[in-house]
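Every protein chain of the complex appears in place save one, which is left out.
Every chain is named by a letter (A and B) in the order it is written, and numbering of its residues begins at 1.
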Amino acid sequence: MALTIFSIMIVLLLLGFPMMIPLIVGAFVGFFMLFNGFDQMETMIQQMMAGIRPASLIAVPMFIFAADIMTRGQSAGRLIDMVMSFVGHMKGGLAVSTAAACTMFGAVSGSTQATVVAIGSPLRPRMLKAGYKDSFILALIVNSSDIAFLIPPSIGMIIYGVVSNTSIAELFIAGIGPGLLILLLFSIYSVIYAIRHNVPTEEKTTWGQRARAVQKALWPLGFPAIIIGGIYGGIFSPTEAAAACVLYALLLETVVFRSLNWHGVYETAKSTGLITAVVFILVGAGAAFSWVISFAQIPQTILGSIGIDEMGSIGVLFVISIAFFIGCMFVDPIVVILVLVPIFAPVVKSVGLDPVLVGTVITLQVAIGSATPPFGCDIFTAIAVFKRPYIEVVRGTPPFILMLLSVSVALIFFPQIALFLRDLAFAK
Amino acid sequence: DTWRYAFEEAMDEVQGKYAQKFKEVIEANSDHEIQLFPYGTLGESADIMEQAQAGILQFVDQSPGFTGALIPEAQVFFVPYLLPDNEEELFEFFRTSKAVNEMFPKLYAEQGLELLTMFPEGEVGITTQEPISSPEDFDQVKVRVMTNPLLVESYKAFGATPTPLPWGEVYGALQTGIIQGQENPTFYILSNKLYEVSEHLTYIGHNNFTTAVMANQDFYQGLSDADKEVVQKATDEAFEYILEYQKGQTQASIDGIKEAKPDYTITVLEDEKRQPFRDAAAQVEEAFIEMTGDSGKGLLEQFKADLEAVKK
């Protein structure tokens, strides 16, 4: 059954059907085969609703809206001018700043999709202007955003912690090492890319010019203050911080900078709604499809035939990595964690693996899977927001996947990448 | 046949333990196989309930608190200080109560569900950042509650600021300080690591978390007498098993928390200090009757009669 469904989905995808159709047809065929007919299709609708329902998803349209207002107005431009005044003269400086901004924003907001929009939409035009290729920019944005999974707060780690009975606080700390390592690799790659493609640099600015740029960015610097201060200060949940950014952006652009009138606000809200719908229908269809996979116990069937009990701890970590990587290529990461973690729990225990290490390995795979074709929420978001064809959004991905996979392998052989900080913090 | 059974908790939490025992008895006494679907694998609580009603799932475990939208009377389990905190009385109540064993099955049947059993999961404790010993201590304390009117009413009565928050955001919100408290049974506080982001756990004795196991009614009615008997046998054996399991379970959870965080304070509020909370809670009972009308009132009266009967 699994093979039939996957084949149909891939064919429909390649033929150029709207992306929702492979997912919907996959779920549809699944329901048809599971229940010998059309009797239970209502549950498919139920699961599509369940997919778009989680409260944390509300942050996505809110950050899209805020980013959209900032980009149409002056806030985003002023912030980027400020960053450029410091890094514009360095080879790859803008690309490294973009990666770092994605990591930081993703870390705080907890939403990779929101990161793609909030950081990607103002920075992409600037990178294009600076001379980077679009395929590189898009891959950089999508993949850097996924570092968010590893850096606290991370909803994936919370769920893993609950299902596997592992300390969430320890998981949070363990994710930081690999997260920063990935950021470092991306930064090195960005610099090499900039040198090899001879991306021009800007003239070095004086401290006076920098001070002026900072001064011009004073108002927009309220955004990082709202997000970082608001969330860590216990004022907002990430979703609420997103809404606060909307409010602040509206205030700045309509009252302070006067760069947006109310008609512009209306248009912006409409375009935000459109992007949200295009992405969320895929999230919903993906949830219905995940339900089929989970109900039919397909992972259990596949994993049951591998004989994982015979392997050593390195072997088990490899199997786990591959299982989560493949799972997240097709299915929503949260569902993958909920379904697969209990299946692996006994073997993890029997070979004596540190559950915190396993959690970090899994979270990393989840991050990679979400940025990897064919199905990935962040890819969908990038397509919807930047209006670039699918193939172009994923074209620049291979070098990034290669870097991410090497970090995965490194993590398996050198667990200290994740556990060093944890051991330090918890005095183990 | 393969029967499917979904529940709201993870495999090694109370509902999961019950389900595993249920599965074990069914499979030992019949040719049927049971597939278990823990929390989230087929959707949230409301989703699996609907799937059981649709006949996709044969068995489902949903706590009456979540059933409130479907069967308002089920919210009686949210009325504070109704259930006894004496374990033997509590267990005997669930074994013998007419309200639980005769009145509720009728209400569930109207929704196409065969109520197999209800059982307690453990006393509800409240985690906070500062110690709690009176309603005054709750002043300005934001306590996360499920979006349920009676829970909201209860915490208002206790003097706290009830704050609704999606479950996924609770750990983070406790860490950053958006909220200062939340309530759950002890095993859940342990398994969800809520002690990591709080300093005090207080039992004011206001409730014991209750859950219910149901079968799809068409499925159940269509079973042969022999199969029905197997299901009843599994229900009863798992019920006694889970009561036995609970006896040491709260203490084991407390030990688990203490081991992970030795300086964590755990307080069982003594009886006279509970009195102000008990007094405040009277208004919640009125709110329940207002919400559920005569049907709820009748149920509540029967509930109290049943409780009186098991008092030692």
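The rule is short, and it goes like this: a contact is a pair of C-beta atoms (placed from the backbone, for glycine too) under 8 Å apart; a residue touches a chain by one contact, two chains touch by 3 or more.
Methods note: contacts and distances are computed from a predicted model.
Novice: UniProt names the one chain left off this complex as which of "Aspartyl/glutamyl-tRNA(Asn/Gln) amidotransferase subunit C", "Cytochrome d ubiquinol oxidase subunit II", "Formate dehydrogenase, nitrate-inducible, iron-sulfur subunit" or "TRAP transporter small permease protein"?
Specialist: Its UniProt record gives the name "TRAP transporter small permease protein".
Novice: Give the residue, chosen from A:Ala2, A:Met90, A:Val278 or A:Ala425, that touches the chain omitted from the document.
Specialist: Only one listed residue reaches the unshown chain, and that is A:Val278.
Novice: Going by the contact rule already stated, which one of A:Leu128, A:Ile306, A:Ile322 or A:Leu424 would touch the omitted chain in the full complex?
Specialist: Residue touching the absent chain, from the options given: A:Leu128.
Novice: For the chain that's not shown, point to the residue among A:Gln46, A:Ser167, A:Ser190 or A:Thr363 touching it.
Specialist: In the complete complex, the chain left out is touched by residue A:Gln46.
Novice: Just name the one of B:Gln20, B:Gln35 or B:Gln111 that touches the chain not displayed here.
Specialist: From the options B:Gln20, B:Gln35 or B:Gln111, the contact with the absent chain belongs to B:Gln111.
Novice: Hey, which chain A residues sit against the chain that's not shown?
Specialist: Spelled out for chain A, the touching residues are 13-21, 24-25, 28, 38, 41-42, 44-46, 49, 52-53, 55, 57-58, 61-62, 65, 67-68, 71-72, 121-122, 124-125, 128, 131, 133-135, 235-236, 239-240, 242-244, 246-247, 265-278, 280-282, 284, 374, 380, 383-392.
Novice: For the chain that got dropped from the picture, name the residues of chain B it touches.
Specialist: 53-54, 68-70, 111, 140, 142, 147-149, 152, 161-164, 166
To be clear about the criterion, only the chains that are shown with their structure count from here on.
Novice: Between chain A and chain B, what is the gap in Å from one C-alpha centre to the other?
Specialist: Comparing mean C-alpha positions, chain B is 35 Å from chain A.
Novice: Of all residues in chain A, which touch chain B in the complex?
Specialist: Against chain B, chain A makes touches at 35, 40, 42-43, 46-47, 50, 54-56, 110, 153, 155, 158-159, 161-163, 165, 167-169, 231-239, 291, 294-295, 297, 334-335, 338-339, 342.
Novice: Considering the complex alone, what residue numbers of chain B touch chain A?
Specialist: 4, 10-12, 35, 37-44, 47, 50-51, 54, 56, 165-166, 168-169, 171-173, 175-178, 191-193, 196-197, 260
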